[in-house]
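One chain of protein is taken out of this complex; the other chains stay put.
A and B label the chains in the order they appear, each numbered from 1.
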Amino acid sequence: MNKNLLFKALNNPLSKAGFIIIVVVFLLAMLAPLIAPYDPDDINVKVILIAPTWQHWMGTDGLGRDVLSRMLFGGRISLLVGLVAVGISTVIGIILGAIAGYYRGWVDTVIMRLVDVMLSIPSFFLILAVIAFLTPSIINVMIVIGLTSWMGVTRLVRAEFLSLSGREFVLASRALGAKDARLIFTHLLPNSLTPIIVSSVLGVAGAVLMESGLSFLGLGVQAPQASWGNILTDGKDYIQFAWWLSLYPGLAILITVLGYNLLGEGLRDALDPRSNLK
Amino acid sequence: MKYFAFLNKQLTNRNAKASSIFLLIFLVTACGQQTQQISTQSLSKTYPTQPGGTLIDAMLGEPSGLISMIAGESASSAISSNIFNKLLKYDKNLDLTGELAESWHVSTDQKTITFKLKPNLKWADGKPLTSADVLWTWHAVIDDKTGSPYASDFQLVRSAQAPDALTFSVTYSEAYAPALDSWAGLQVLPKHLLENQDLHTTAFARKPVGSSYYQLDSWNTGENIKLSRNPSSVLGQVNIDHLVSRMIPDTSAQFLELMAGNLDSMSLDPTQFSRIVPARPKLNKTLNLYKELGNSYTYMGFNLKHKPFDDVRVRKAINYAINKQEIIDGVYLGLGINIASPYKPGTRWSNPDLQPYPYDPAKARALLKEAGFIANSNGILERDGKPLSFEIITNQNKEREKSAVLIQRRLKDVGIDVKIRAIEWASFISRFIKTGDFDVVVLGWSLGLDPDQYNIWHSSQQGGDKFNFIGYHNATVDKLLEQGRVELNPDKRQKIYHEFAKVLLEDSPVIYLSAGYGLSAIHKRVKGIIDPIPAAGVGFESEKWFIPEPLRRNEMNAN
Partner (left out) sequence: MLNYIIKRTLWMIPLLIGISLISFFIMHLAPGDITNNEASFNPKTSAESRQKLRELYNLDKPVIVQYGLWLKRMVKLDFGNSFASHRKPVFWQTTDKDGNVTKGMIQEALPITIIINVIGLIITLVLAIPLGIIAARKHMRWQDKSITLFNFIGFSVPGFWLSLMLMYWLGVANDWFPISGIRSLNHDSLSTFGQLKDTLSHFFMPVIIPSVTGLASITLFVKSGMLDVLHQDYITTARAKGLNEHKVVYTHALRNALLPLITIVGLSIPGLIGGSVISEQIFAIPGMGKLFYSAVMARDFPVVMGILTIGSALTLIGNLIADIAYAWADPRVRRGVIKG
């Protein structure tokens, strides 16, 4: 990524906060095996649904498992789902967008019509249907979110390619006989990377929310594996009683998504030439 | 409101002002609904029986129609059973008694049953209800075009006659013990309204005319179904005027509605029952809690066609290795019991001499050793280089998922590696159960009152869509099940099923995990509920329930 861009973005206190949030959340999730006070799968039927105490900072769940430990380990799953799903959509988006923007002609038409088709189907309906029909699992959730959210990146990359390919340095290297692949990978792609990164950061926020929504409907990450979405789902029937089961995962999702959104918008602002106008 | 005042100051633009006024109107009109509070003292008083009032409950899904022989789902029969009658019903002690039938008689060769209907029965529209209606209903249920999922019991009837308006008789090719139970399940439909109609498309399914306590008042798709008292009910008059079933698809929302006092009854899960309601004084004062043993149980079933589950020693070892009491305490919060036969404990079909497998990991280890399993370097048992490792699949049911997690932990203790997967229902059935592509399932059976379990355990019921999907095959069990089907003498039948349960327990094709209590909460405004709960359940004789006038909802008086 463009270093200047990140620095510029971090000048803004809101995006700085977003950046710090994400770093902290990732550290906590990565260090889960070291800092989790209990084994997240360790059942103890004698301490079912205990409110937060000094032994269990975030209380226990319906099988007496420590919620804090499950939150830390569940965070790994939730963050992973977000990253992989967006990774998939970004890769697909870049490939299709690059093909459409570079080769143009009928390939471009076909790809862009496919984009139109995909954008016209209410995406949550599509995701819901696919997941339900494919049987829910972490892998399927990641793949399906990825496969249904690549259209934005495709449009972005295509537009960048279209505008870049008219620039002098591209025309020059083409005149010098550069091969397609070389042109794409050394000139066009690196120059369109920044907007892709911005859209991906915002995409992760959407994917994390999507996972929690799917889990809420019972179509997300499946028990006994912990994710923030399904800890919350476990607790939803007792929201007035075992509030710790819904409050903490809800806050964790909120804070993480907030972090991504703040950082993403900060990057977008820094990228936007208009923000220099003031 | 300060916030909006602040906005208004900022905006001089007329449009913006107008739109914030719109918003204010929305907020103001939306605010402040009032419900009347009934004092808790008046709830605990005793009242004389009086008719009137409305009872509100909730359901998760919408019935597809109210002809339950076609609809099949429980939401449909829950409503339609208030509208239609059956020939027979179960009494307080779960013995059969007449509903539309005044009496019935079984011939000496046990193949013919003759029902005598009560005189002067009438449909809600005033037309007489006669044996011709029963005969027509039988024709409809066995008709291929109807495609009723419940047809098989009735297709065994070789011939049926209605010689006069009050007599209906059926003849079976051979004696069929569950026959009477089946006639206690078939809702009789009006011939004069349904003749020459396509049962699959008829408007009758959403505008039924029945003969029982209630008739349909209105059906608001996706919102609620309202029933009102049928003044010409063949069973006499019911106390409560209206029954309303609201469709609330989310269980958490249902419970919030119960807490807010907008539902009168709801079935609860163990946590709600034993932790939440007792801990809240407000709920405690307004709700009565009921628990009753249902005809259902949770089990862990082996795919007997897969190795090593074909080995009875392995099945028994796993049975000994699972701590069922822990499941009852941990998953059902103590609201369940340990069982040893596939029948409701305390009923005549349940064999009182049988004892559940105790929790005995040492015995489990010994049996596994005997079966040739030796621990490998990871502590997992192995035979012929193959580790004892399998996947438990279950549908998305919280209790079953939790049970599986507890099983996983206990089996790990004896060196068995278990993975768990919870799958959404339709995929679960079509991809795993129907194809036999599974090792171990955690599932439950909800059974009827007749002890016949031919469809579940008989070796002929394997494959395709049939219910012996675990592939159980035992010649003794097959024979007992066949005998039980043709034996109408209850004492002899009892012996047969006691023996059947004994063989089943010894063979351990499934592990009985627990029979959970059915838990429900009913608002204290509802009076006349039989206490203690009879064998037939808390809902028995709900026609005698009543809601005293001072305790009725304000909003409903408007009706």
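Just so it is clear, a residue touches a chain if its C-beta (ideal position, glycine included) is under 8 Å from a C-beta of that chain, and two chains touch if they have at least 3 such contacts.
Here the structure is a predicted model, which is why all the values come from computation and not from measurement.
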Absent-chain contact - pick from B:Leu121, B:Leu447 or B:Ile522: B:Leu447
Listed residues B:Pro128, B:Pro149, B:Pro490 or B:Pro550, member touching the removed chain: B:Pro149
Contact residue for the chain not shown (choose from A:Leu6, A:Val47, A:Ala178 or A:Ile239): A:Ile239
Sole contact to the chain not displayed, among B:Pro48, B:Gly464 or B:Pro532: B:Gly464
Where the missing chain touches subunit B, by residue: 7, 10-13, 16, 19-20, 22-23, 26, 29-35, 54, 56, 61-62, 64-65, 67, 70-74, 144, 147-153, 185, 200-203, 205-207, 220-224, 226, 244, 246-250, 252-253, 256-257, 259-260, 262, 424-427, 429-431, 434-435, 445-448, 453, 455-456, 464-467, 555-556, 558-559
Residue numbers in subunit A that touch the chain omitted from display: 13-14, 113-114, 116-126, 128-130, 132-135, 205, 209, 212-213, 216-217, 232, 236, 239-240, 246, 250, 253-255, 257-258, 261-262, 265, 272, 274, 277-278
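Criterion: only the chains that are shown with their structure count from here on.
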Centre distance in Å when subunit A and subunit B are each reduced to the mean of their C-alpha atoms: 41
Subunit A - residues contacting subunit B, complex: 41, 43, 45, 48-49, 62-64, 132-133, 135-137, 218-219, 222-224, 234, 236-242
Touching residues on subunit B, where the partner in the complex is subunit A: 251-252, 255-256, 259, 269, 271-272, 275-276, 279, 326, 329-331, 333, 396, 398, 401-402, 404-406, 408-409, 420-424, 426-427, 431
